[in-house]
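Note that one protein chain of the assembly has been removed; the remaining protein chains are unaltered in position.
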Amino acid sequence: MIMDNLILYRDGSPELKDPILIEGLPGVGNVGKLAAEHMIELLGAKKFISVYSKHFPPQVLVETDGLVRLVSNDYYYIKNCGDDKKTDIIFLVGDYQGLTPEGQYDLSYKTLEICKEFNVKRVYTLGGYGQGKMIDYPRVLGAATSQELIDEMTEAGVVFSQGEPGSGIVGASGLLLGLGKIESIEGVCLMGETSGYFVDPKSAKAVLTIIQKILNVELDLSKLEDKADQMEQFTAKLQELEKKVETSGEELRYIG
Amino acid sequence: MIMDNLILYRDGSPELKDPILIEGLPGVGNVGKLAAEHMIELLGAKKFISVYSKHFPPQVLVETDGLVRLVSNDYYYIKNCGDDKKTDIIFLVGDYQGLTPEGQYDLSYKTLEICKEFNVKRVYTLGGYGQGKMIDYPRVLGAATSQELIDEMTEAGVVFSQGEPGSGIVGASGLLLGLGKIESIEGVCLMGETSGYFVDPKSAKAVLTIIQKILNVELDLSKLEDKADQMEQFTAKLQELEKKVETSGEELRYIG
Amino acid sequence: MIMDNLILYRDGSPELKDPILIEGLPGVGNVGKLAAEHMIELLGAKKFISVYSKHFPPQVLVETDGLVRLVSNDYYYIKNCGDDKKTDIIFLVGDYQGLTPEGQYDLSYKTLEICKEFNVKRVYTLGGYGQGKMIDYPRVLGAATSQELIDEMTEAGVVFSQGEPGSGIVGASGLLLGLGKIESIEGVCLMGETSGYFVDPKSAKAVLTIIQKILNVELDLSKLEDKADQMEQFTAKLQELEKKVETSGEELRYIG
Partner (left out) sequence: MIMDNLILYRDGSPELKDPILIEGLPGVGNVGKLAAEHMIELLGAKKFISVYSKHFPPQVLVETDGLVRLVSNDYYYIKNCGDDKKTDIIFLVGDYQGLTPEGQYDLSYKTLEICKEFNVKRVYTLGGYGQGKMIDYPRVLGAATSQELIDEMTEAGVVFSQGEPGSGIVGASGLLLGLGKIESIEGVCLMGETSGYFVDPKSAKAVLTIIQKILNVELDLSKLEDKADQMEQFTAKLQELEKKVETSGEELRYIG
C-alpha cells in the first residue's frame, strides 16, 4: 500500500455556525503566518485537524525538549467571537506550503472541501506583499473574488491598488480564492506591505488591525508590537553596521 | 478526494460544423498568443470551455479592478467565418502552457479529445521561431503532418525550409501535431520568425496574414500594426541606448 | 502495466519476537550507514527483504567481479542478540534514500508497514549531525517521540541539546519517527557529531558505543577504529597539505 498524498488526523468534530476561514501559511515576510498564529493564541482557538502530506518536505521538527513533530498543516477553530459573540472562525496555519504546483493545488482543494463540510462561505487569506524596501507605514493591499467584497473591504481600510500585485498571487493565498471562486466560496486576500527581507511583525499587526475592523473582534496586539519593536531595533543595528562598513571602506580608499 | 489533474468548466455546448482548431498559447515572442487572441477579439469569438490544472502554476492573476482569476487555458468558438460564411473555428488560448512534460502531454491529449468531440479534422498551431537576431521581414515557417498539407500551405506562402526548425517544435504547438498525427487529426504549425527577445506583434501579424489567405477570412490587422510600431520604437530606443553606452565605453578606453 | 513505485522481494519470512528496527541509510558523513552495516556484519544478520523503487536512481552498481546489482534498500534480521539472548533486530540499510519528498514518504511509510507486520514497537534511526568543523570527541545527539524515551536515552549517554538540531531532521531518520509517532510506533534518532565533510567512522563508532549500552549487545568495534584511524591520517595529511599551500602562498607574498 502506498501512502496517500494527504493524510488527515481529526481530533473531534466541532459544530460551527457558518464559520469563516482565515489562512495564514508561511510566505513573504511570514506576515500571514504571524498574523494567524497570533489570533489563534489570543483567541485560544483549538486544533481539530492535522494534515500530513507527501507535498511537504520529508522532515520532522525537533522541539526544544527534544521531542519530534512531523511537519504539517493544521486547522484550528474558535466559536462565538466578536462583539456580538456570533462569529465562528476556522484557522489554517502550518510549517510549509506544498512544495510543488501539484501539491499546492491538492492542499488548497482539500481546504475547500473542509470549507464545504463546515459550510464556510467566506475565506480570508493573509499574506505579505514584498516591496523590496523598508516600509515605515505598511498599507494592507487586497484582491478579491467579487466587486461587493472589494467595496466592503475598501470601507474597512483595505487598499485595492491598480497594478499591485502585478504578478498575481502565488500559493495558498491565491489558490484558495481562485479555486474558491469556481466553487462559489467568496474570498479576499489581505496583503500587508513588507520589505520581504525579514519576518515582519509590523506588517502582521497592520493586517490584524484591518481584521479587527472587519470581524468586530478586539485583539490585544501589544505582543506583536513588542516583536515589531525588537525587529526594528535589529534591522536598525544591521543598517548602522552596514553604514560603518561602508564608511570604513571609504576611509580605506582615502588612505590607499 | 484529490483534485483531478485537469478540471473543465463548460459554458454551453455550441453546435459546430467540422470546425478547425487554432492554438495560440504563450511561447517564443508570444507570437501565437498574440495572433490567436487578436483573432478572437476581431471575430468576437465566445469562450465556452475553461481548463484549470495542477499542471499550471498555483497562481491567481489580479485584474486592474482588484478581482482575481485562476490561471487557465480557454477554448473559444466562432461560427460562419470567412467569405463563404462556412468556416467554424475553435480557439485555444491561455495564461500558461503545462509546466512539466507530463503536463504538456496531458493538456494536449485533452485538446485532442475536445477536437474529436467537435469533429475537428485540422489543427493550426501558431508560434514564434526564435532567430536570435532582429528580423525586419519575418517569414512564416511551417511544419505539418502530411505532404498534401505542406503543398497546400506552401501555396499560401508558408515557407518549409530544410533544417528549420532544426531542433523540432517543443510544447503544445508541436504536441498537438505529433499526437494528432497518431490520432488521425491533421495539423500544421505556423511559426512567425522573431528575435525571441521581445513580445513580437510584427511576427504575429505575419502569421495572421497567412491565416487570412488560408481561411479566406478578412482580418483588420491595424491594431496589431500599431502595437508592432510601438514595439519597434521601443527596441530602436533600446538599441540607440546600447550604442551610446558602447561609445562612451570606447571613449573611456581612449582616455584610460 | 506500469511498474509499481515500490517492488519488494522477500527471501523467507522469519519469526521474530517483538523486534526493534535499526535504520542506517546514506546521509551526513554516512554515519548511520556505516554503523548499521557494521552491526549487520558483526552480528551476521541475514537479508530477507529487498526493495527496488522508482524513487531511487535508475542505476545498477557494478561489483568488482563485473556483476551488476540494481540499487535497492534492504532489510536484514538477527535473532537472540544481547546478553540475555532475547533481542531480535531488523536492520534497514541501502544504496540510496528516496530522491524526492514523495519517494521519502512512500519508502518510510512502507518501512512502518513492515514494522507493523513484524510487531516492531521501537525504531532507532542512526545518522550524522554535521557541525561544519572537525570533531575530536563526537557526542551522540538525540531526538525522540516521547519524554520517557528521552529519559531512557539520556541515561545511556545520548545528549538532548536545546536547539540541536535546529533545522529538524530530514530524510528517513526523521520521517520514521514522525510517521511512526502518528502510527504509535515509538522511535529515537541517534546522531553522531561529524564534520559532514568526510565519511566518518569515528562518529559511527560513537553511535555504536551508545547502541551497545542501550541494547546490551557486545560489538567488536576494532575494525571501525581502524577505519577511523585511516580516515584521521588521511584528513591530517590533507590539513598538512593545506597548511603548506598557505605557507608557500605567504612566502610568495613576501617575495612579491
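Points worth noting:
Should a chain be cited, it is by its letter among A, B and C, assigned in written order, with residues numbered from 1 in that chain.
Note that in this section a residue touches a chain if its C-beta (ideal position, glycine included) is under 8 Å from a C-beta of that chain, and two chains touch if they have at least 3 such contacts.
In this text, all values refer to a predicted model and were calculated from it rather than measured experimentally.
Seen in the complete assembly, the chain not on display touches B, C. Touch with the chain that is not drawn comes from one residue among B:Gly32, B:Gly174 or B:Gly192, which is B:Gly174. Which of B:Ser50, B:Ser72, B:Ser108 or B:Thr209 touches the hidden chain is settled by the complete complex: it is B:Ser108.
Within chain C, the residues in touch with the undisplayed chain are 1-3, 7, 9, 52, 54-62, 64-71, 99. Along chain B, the points of touch with the absent chain fall at residues 5-6, 98, 101-102, 104-106, 108-109, 113, 142-147, 150, 160, 162-166, 168-172, 174-175, 177-179, 181-182, 189.
Criterion: only the chains that are shown with their structure count from here on.
Taken pairwise by the contact criterion, the protein chains link up end to end in a single open path, with no chain closing the loop. At the far end from chain B, in terms of centres built from Cα atoms, lies C. In terms of their C-alpha centroids, the spacing between chain B and chain C amounts to 53 Å.
Chain A and chain B have centres, each the mean of its CA atoms, that are 38 Å apart.
For chain A, the set of residues that touch two or more other chains is empty.
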